[in-house]
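This is the structure, below, for whatever I ask next.
Only one protein chain is missing from this complex, and each of the others stays in its spot.
Lettered A, B and C in written order, each chain numbered from 1.
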Amino acid sequence: MRYSGFQVIKQALTGHKGWTPAWRDPEPADHYDVVIIGGGGHGLATAHYLAKVYGNSKVAVIEKGWIGGGNVGRNTTIIRSNYLLDGNEPFYEFSLKLWEGLEQDLNYNAMISQRGILNLIHSDGQRDAFIRRGNAMILNGADAEMMSTAQIKARYPFLNTYDARFPIKGGLAQHRGGTVRHDAVAWGYARSADSRGVDIIQNCEVTGFRIKDGVCKGVETSRGFIGAGKVGCAVAGHSGRLMSKAGMRLPIESHVLQAFVSEGLKPVLPGVITFGAGHFYCSQSDKGGLVFGGDIDGYNSYAQRGNLPVVEDVCEGAMAIFPMLGRARLLRMWAGIMDMSMDGSPIIDQTHIKGLYFNGGWCYGGFKATPASGHVFAHLLATGEPHPTATAYRFDRFQKGLMIDEKGMGNQPNLH
Amino acid sequence: MTQPNRISGGQINRETALNFTFDGRSYSGHPGDTLASALLANGVRLMGRSFKYHRPRGPLTAGSEEPNALVELRGGARQEPNTRATTTELFDGLTANSQNRLGSLRFDLLAINDQLSNFLTAGFYYKTFMWPAAFWEKLYEPIIRKAAGLGSLSLKDDSDVYDKGFLHCDLLIVGAGPAGLMAALTAGRSGAEVILADEDFRMGGRLNSETLTVDDQAGTDWAAAMVAELAALPNVRLMPRTTIIGAFDHGIYGAVERVSDHLHTPDPGKPRQILWRIYTQKTVLAAGAIERPIAFENNDRPGIMTASALRTYANRYGVAVDQRAVVFTNNADGHRTARDLNAKGVKVYVIDTRHDAPRSQDYEVLAGATVVDTKGRLGLTFAEIQLADGTARIIECGALGVSGGWNPNVHLTCHQRGRPIWNEPLSAFVPGDVPPGLHICGAAQGDMSTHGALAGGVQAASDALDLNGTMPAIPQAEDAPVEISPFWYVEGCSRAWLDQQNDVTVKDIKLSHQEGFRSVEHLKRYTTLGMATDQGKTSNMGGLAIMAELAGKTIPEVGTTIFRPPYTPVSIGAFAGRHRGQEFHPKRLTPSHDWAAEQGAVIVEAGNWLRAQWFPQPGETTWRESVDREVLATRGSVGVCDVTTLGKVDVQGADAADFLNKIYCNGFAKLPVGKTRYGLMLREDGIAMDDGTAARLAEDHFVVTTTTANALPVYRHMEFVRQCLMPDADVQLISTTEAWAQFAVAGPNSRKVLTHLVDQDISNDAFPFMACANITVCGGLRARLFRISFSGELAYEIAVPTAYGDALIRRIMDVGAPYDITPYGTEALSVMRIEKGHAAGNELNGTTSAQNLGMGRMVSTKKDSIGAVLSRRDGFNQPDDLRQVGIKPVDPADKVPAGAHLMNADGPVDAAHDQGYVTSACYSPILGHHIALGFLKDGGNRMGETMRLVSPLTGVDVGVEICSAHFVDPDGERLRA
Amino acid sequence: MIIDHPLLGPRDSAEFTYMGDARLIDRPDPEATDAAEAFYDYGYLRDNPAGWHDELWFHEAGDRSWLVITRNTITHEISKVELARDVARARGRSK
Partner (left out) sequence: MHDLKPVTALGEATPRVDTIGTITIAENDGVALASVAARLGHEAACKAGLADLLGATPEVGKAILRDPEAGFWMGPDQWMIGAPRSSHDDLADQLALNLKEAASVTEQSGAWVVFDITGKKMADLCEILCNIPIRRMTAGDVQRTMIHQMSCFVIRRIDDDHIRILGPRASARSLHHALVTAARSVG
């Protein structure tokens, strides 16, 4: 069924009887061309692009719980392509372009809202670094604008520019950045992939890989063996756990990242804003909640919950730039498991096991990458070659010393 | 002012009138009232509008689980959106306004959404607003956003302050109802350190809302006596108005104490709220239970609330919401409400879904009946009843209490992702896996009777603390069993509200099921059920039950809902505490700070340090004039700069030299005593971590300096190497950054100036370039002198104990006066180091190797050092690696700004052809044009090449020439002069 | 979280700075023929277990000890805390 305003009206007038399930609930087949492990944003997007762009519908997405229940369902919904390094920027810009056409591509309104992202600058050194980054963005075909404090103040009149411990000296804006209704991304990809014949199999946990003579033949699951020509893993957060079943150790640690939402408030924040002298970034959802976050807790964790110090640190950042938020209330805190990689950048590559492909290490940049990640992973699975925007995301870059380290923190994942 | 619905009784002080306004109208209430009870007493049922359909709403509850009666409390900078009227303690002069309306509360223009509700079903927005594509951003979304949110912020800086604190105890008790009070008594008498916290301003829990007796006393009186007894125990800390917001790891609980929220304004110096971090060995959760409603058509009108809320308003606050009330129940507890209301003279009808419902002498009970609809535009006027025989009956009423049973308050038990488990007799979830050290009692555990609570409290405290011996006697109290027959929604209802705030109806759940969003997580996300400010405390169960029925599963099969911190929403200000404005981070002041301020220095933040950036002189109108003057004066004669902020680490021990050999990539073993050496520190991944100097004051004693920014991580790294990699080396480390006031005295006349201060011979022979020594100054003050230079001039760094820093800078200026000594700030410091080609933070940016910095040959191959092995990887040794170079404009008038990218003169300008970038730039007053440092591919072999420097972001596109990074004195003659 | 410091007793983890897997103590022999591969493994590959994990924490706001903490990454339960210097000695780092 095609979604449209007309359809909504028609259904409303006929008692909403015609709405059908957004995706089927099929039994797994014995064999697929491609089995994608992980029914999150990346896995579902991979299936969508495999079917739509690369013409392969003999695809299954297998998910141990419910689709969209991982990080695509628990993030701060920001999209942007304001990266510095050549290994990253073309990829994220590709992603942003895919976001821009996603609703029509999927026939699903994921509420992509390009209200801009603004990184505040608090020192001369930071300005230099942001100018370099803004230039890298423009040279890669993305948009970037340096905003003066006065321009920023006009957009955020309540910004603390008068009593700031670390004065605001401007900001780097990407006006095409913004936010997306995150759950809808998973559902939209799922619905689209399903409509093209992809089997989305929920409540099916992978218990092992069937590997013979260095070739992956399929996956053992809680619902039996599923054969596959190729297996793609897209389970960021749990990459280490999954790949250990194939005997692999990864340049990745799993960490906890918390995020927060306030009670619903009448609109105050026009776009996404990030504090440059502390850990705080914030946007306001179409429902009115301030959605905000900061740094990871900093220790390895699969617990999906964090602790108070980070909550306080984030709120201190909030009050530092927006002292008017004092009486807004934090409604809920939650946490996701991050695949923190050794250089802060992802890995999309074949493994040394033939037929087994890996997509992970997203740190906390995974949500914005969803469309491109799916697209380039589909490309890799379909063609065996890396997509031109993702050639740097190789496993062997650490061995060779070709890290893609945006923050310059080195091989300590919790610092990225 | 009359309070038409005020009835007798209650725990309010009628002798004092508190005046307040709601939506501009004046009312009065009494101490002990909440805003909601006072409004109800005044006959005001309509207090808000729902989120989506803007339906008129009154309070659903009398507690913190309230989804409807949210107001904007206070005004101006103290305006507080979404404040629950049901927990807001009334104070004199309180002002509140209704929110989420267009027009007045009574005539909300956005109530049109209610008429359109058939089109605005769950998830409708995912299916539309896509055509034409451009309209989403331009038209649809702006309209949606305009309607977003509930209350509004004032946009003014919060004028109150918040504190954060830490408490330590043996036992934390959450909730001061009968269970919590008995737990506190038990623990308190045992001598344990006890904290008893309750979100309410009056301890006693449900006892304050009931007509029950405990040991022949009114429950509320018993509770008051118990509170008094506990208050007398020195080891018990009573914390009313304190909400335990979260159960975090290892017995750390978050709590918010509302210190001043019940006052018109906080007392001077006092916080509005305190965020407590409570460290406890054990915890007793006695948080009670929350009554849940039943869904029926139009069940959201003002006047319809939970039956227990109706009872609370009557018993605790002396308020009859209306003189005619209907109670709709599926359990015995609903009848308690009926009895209490009846006793207060309210005309009561009980609609009990159970065919075998108990009858009453005092009021009419309609067994096997249901409420099928209600009437009343802005407040309930009639309830439409379907009787057991299928016939209809209309009952006129202004209050309708609904009791669908009680849900144990399991919130905190879920904070470590414990899942509640289904309890069939109660028809409710009870705690499952709970955080370690947490003991649960009373209604929170499913023991719903007063006796169960009292006994459970004793048991829980005794279990938690492992107590033996005599326990407090259990007071006499009712021990009625739970009699409930599950009933979630009235058949055939459609616009029957589950989540009243978010306007999620039974119909939405059905649609969600129809479209395949059937797991709890999908259901919540698709319909927004439970996403409101109450986290679904009153709504989740109903939604789950209906989904279970639709899916043909049991409730636990559909799933459980778990709660996340905080228990109730918490002011962002409370989490931030004092850390805002200038107190966001502490300030570190240099020893010359006051002196610099006296000179009118412009101060700049460098991490937490404040440093003098430049010293403007009269007549100077731009910062460049000042900085140029400072540079020229220093290079021409002598300048002085406070460099205390550089990290300093004292390294001592027999193996100190070996240790430095390990942490620096270059060698230190052969550094003679009395000499200083530049050192480059790599991370283990081969990237440059930091640089600085190490001065050998004795065979077994070095002073290591770090950059200002990296002082802490470098010290941590040094301790890692010492403790983890060289555990048996004789090395002792301690930071001495703040112990010494250190000044750079630089320029050709620096020696002459210092000669006036230093008591020893510092001639070039006695104290050559890179010398270091313990010396004395000004006739005997112990000091340290290093002949090192960041500026490229003849220069020294001189250090005295910090207390003398202020005196020393003044003395340096005095003795330097004949040489026109000039203080310089961080800008001039930076200009001179760029002129000299010294790398700093912009170059040591965490991605550059020794090779990139042109120091590849410093990485010794004769010894092992951190980072050496991985710096030999291919990626570090490519022919076109970035190399640090100097950059100057072809046209001397052009700037060569930092952050600009280098492009081949004739090549395309895009990312694929990027050649490098500028890291640091300045105007060189010595050279008379701008200069820069940067990294360029194969830069070492491109000296003299003309290139294009572009910064499309800032509109720069200039021709530049690549040159040596050493713009000034490349041979270092001045250093050695 | 609370870390039961072997010398100081229970302390809030906020006083500590985390580094990662305690295998970072086992720095490979730089002279070995396979040093490049060994350092790559040491520097980059992690077991990243969902369960018990030996890890390094630095008591930055305390006594400046590096600790090896055995902590469950699923529950955050801590079962053992040792001074890293003792662990390093036990693993033969003293040479």
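Observations
Methods note: contacts are C-beta pairs under 8 Å (C-beta built on N, C-alpha and C of every residue); 3 or more make two chains touch, one makes a residue touch a chain.
This structure is a prediction, so every number in the text was calculated from the model and none was measured.
In the entire assembly, the chain absent from the figure touches the shown chains B, C.
Only one of B:Asp92, B:Glu583 or B:Glu620 touches the chain withheld from this view, namely B:Glu583.
Of the candidate positions B:Val800, B:Met855, B:Ala898 or B:Val960, contact with the hidden chain is made by B:Val800. Among the residues B:Gly24, B:Gly76 or B:Gly269, only B:Gly269 touches the chain that is left out of the figure.
Checked against the hidden chain, the listed residues B:Asn19, B:Thr381 or B:Thr736 yield one contact partner: B:Thr736.
The chain not displayed touches chain C at residues 7-9, 12, 14-15, 60-65, 83, 85. With the whole complex as reference, residues 161, 163-168, 193, 267-271, 274, 277, 279, 578-579, 583, 585-590, 593-594, 608-609, 644, 650, 652-655, 700-701, 728-732, 734-741, 776-782, 800-808, 811 of chain B touch the missing chain.
We take it that only the chains that are shown with their structure count from here on.
If you average the CA atoms of chain A and of chain B, the two centres end up 22 Å from each other.
One simple way to say how far apart two chains are is to compare their mean CA positions; for chain A and chain C this gives 30 Å. Distance between chain B and chain C, defined via averaged C-alpha coordinates, is recorded as 28 Å. Of all residues in chain A, those touching 2 or more other chains are 303, 307, 399, 411, listed in ascending order. Each of the following residues of chain B touches two or more other chains: 248-249, 252, 416, 684-685, 870, 873. Across the complex, chain C meets chain B through its residues 1-2, 12, 17, 19, 24-25, 27-28, 30-31, 35-36, 39-40, 42-43, 56, 58, 60, 64-66, 75-78, 83-89, 93-95. Against chain C, in their complex, chain B makes its touches with residues 248-252, 279, 416, 436, 684-685, 712, 716, 719-720, 723-728, 864, 868-870, 872-873.
Looking at the complex, you find that chain B touches chain A at residues 51, 78-82, 118-119, 121, 124-131, 133, 136-137, 141, 144-146, 148-158, 160, 162, 164, 246, 248-249, 252, 254, 275, 277, 415-417, 507, 511, 514-517, 519, 521-522, 525-526, 528, 532-533, 535, 564-566, 569-573, 575-577, 579-585, 587, 604-605, 683-687, 689, 841-842, 845-847, 870, 873-876, 897-901, 909-911, 914, 917-921, 950-954.
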